[in-house]
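What follows is a single structure, written as structure tokens, with notes after it.
Removed from the display is one protein chain of the complex; every other protein chain stays in position.
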Amino acid sequence: MSAITIDEAVEAQVREIIADALELEEELTRTGLFVDDYGADSLAAIELLSTLEKTFGVTIEQDELPKMVNLEAVLEVLARAEAR
Amino acid sequence: MTARRVVLTGIGVLSSIGNGVTEFTRGLREGRCGAGPITRFDSTGFRRQLAHEVHDFTPSQWVRHTPAEQLGRATQFSVAAARMAVSDAGLDPADLRERPGLVTVGTTDGEADALDRLVEAQANGTVPADLDPVAVGRLAAHRLALAVVRELRLSRAVPSVLGTACAAGNYAVGDGYDAVRSGEADWALVGGADALTRRTFAGFHRLGLVASDRCRPFDADREGLLTAEGAGVLVLEDLESARARGARVYAELLGYGLNCDAHHPTAPHTDSVAQVMRLALADAGVKPEEVDLISAHGTGTPTNDVTEIRAVRQVFGDRPPRTVALKSMLGHTMGAASALGAAASALALAHGFVPPTVNHRTTDPECAVDCVPNHAVDADLRVVVNNGLAFGGNNAAVVLGRHQES
Partner (left out) sequence: MTTVAVPTDRHFITAWSAVSPYGLESADYARGVTADVAADAGDGSRAVPVPDGHAGEQACLVPGFEVREVLGRAGTRTMDRATGLAVTAVRELFDEASRARRPVPVGTGTALVLATTLGSAQSQHDFAHASFTGEKPYDVPAQYMPNVLMNCPAAASAIRFGLKGPNTTLAGGRPSGLLALGYARRLLAAGRAERVLVGAVEEYSPSRSWIEHHTRAADETPGPLGEGCALLLVEPGNGIPAGRTALAELLAVDARVDVDDRLATTAEACVRAALAAAGVEAPDVWAAVAGGLTGRTGHVETALLRRLFGPEATDRVHVHTHIGDTAAASTTFQLAALLATAKGDPTSHGRPAVITSIDRDGSVACAVVRLLGEET
């Protein structure tokens, strides 16, 4: 069962984590692509995954990583992540 | 002055599939896999539990002039492999003592294991006000070479440790090659050593690069690498002196290449990996079609294997030579990896066989090479290319050729 319910507070926290990992200067949109639109690389993606795990006390499986392409996708992955 | 020819006349090995050249050779032929549960540190709480460890290692057997506890495990490995190599070459250390030489050892982590233990004590609040100077004294990476020089009392040797991460072994082999070839050194002890460390395991684990069961390079279902420990040290000398003393020659070093991706801290770069193989072949005066075997870096991570095989195909075309990944057997021994690769390449040339890529089920179409799955084959080899790639884009490729007395 999922450990996290996505609400406004969670989304705000996720936005902050993404903005930090990707060093965003601009506004993060829900569908803006991390790699193509914000210049993220593979290390930034791992950092994002590990910060989400630590912050929300969940485990995100490695095969979810390629799916985490934008904010919307991250929220979906987080919603189905299990507690650590 | 014409450059001298450089030959490999001694091999010392510690690995998860066997210690010493005889056991190592047997392990390669049999396609042993050295994976097992982690015992070197407490792996509680990690989601991956396997690594390749060196077993049946008794430091006091190899470290004789220094109290063994003054040396960290990687340094003990380095000393042991060096002693084995010198003995395997039919040399007494005294034979090398008064002649200019080079001791160059590659490593990724140096004595990170020793630092891990100090940091653990600090984190647990059990660190004494004054650290044990013996424990701190183990930390410096340069001791991997220095301890070899001191233990074997090599009074004319230049000791260097090369910290070019996971390509460091090949970097060291190349340095020895240049020094012996030019005549700067009469001999060189070169290779790499790393002990299993929690820090590096945790890092690769966090990067999602550690496999859950076995390392399966080039396999469609590969998950990643298994971290490992080991050491490989080679004796290099010039052909004339080797002949003069009637030495057995495993292989001739034909050349090598070094370059840097200058691209990304962790992601390899296809063109640059292709370029380092081209540099090595040009240095060796060998054409791509003359290469019989590639000992790949072959970590078994999704990215490395695709990138490396694309680079292989750039250089060697659509029908590349057999391309094997020793890490399926040895795990990823970090700075020792390409040194062990060079040792295995030399043994393959000398004994006429190709070590397999074990744990293999289905070749990934994106890594379409003959990786000699699971079983060694006999083969008449003349030229082998041995790759080493590293984080930071530090690439090195070494070319070895069969030695034939005319």
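All chains are identified by letter, namely A and B, in their written order; residue positions are counted from 1 within each chain.
Everything that follows uses one rule, which is that a contact is a pair of C-beta atoms (placed from the backbone, for glycine too) under 8 Å apart; a residue touches a chain by one contact, two chains touch by 3 or more.
These numbers were taken from a predicted model, which means no experiment stands behind them.
Considering the entire complex, the omitted chain makes contact with A, B. Checked against the hidden chain, the listed residues B:I11, B:L50, B:L91 or B:L146 yield one contact partner: B:L146. Of the options B:V63, B:L154 or B:V315, the residue whose C-beta touches the omitted chain is B:L154. Checked against the hidden chain, the listed residues B:T25, B:Q76 or B:T164 yield one contact partner: B:T164. Only one of B:A193, B:L207 or B:A274 touches the absent chain when the whole complex is considered: B:L207.
Taking the whole complex into account, chain B touches the unshown chain at residues 43-47, 108, 110, 112, 115-116, 119-120, 122-124, 130-133, 136-137, 139-143, 145-146, 149-150, 153-165, 171, 175, 178-179, 181-182, 184, 198-200, 202-207, 258-266, 272, 275, 390-394. In the full complex, chain A touches the omitted chain through residues 21, 23, 43-44, 46-47, 50, 53-54, 57, 84.
To be clear about the criterion, only the chains that are shown with their structure count from here on.
Spacing of chain A relative to chain B, judged by their CA centroids, is 38 angstrom.
Taken together, the chain B residues at the contact with chain A in this complex read 47, 206-208, 264-267, 303.
Every residue of chain A that touches chain B in the complex is listed here, in rising order: 41-43, 46, 49-50, 59, 62, 65.
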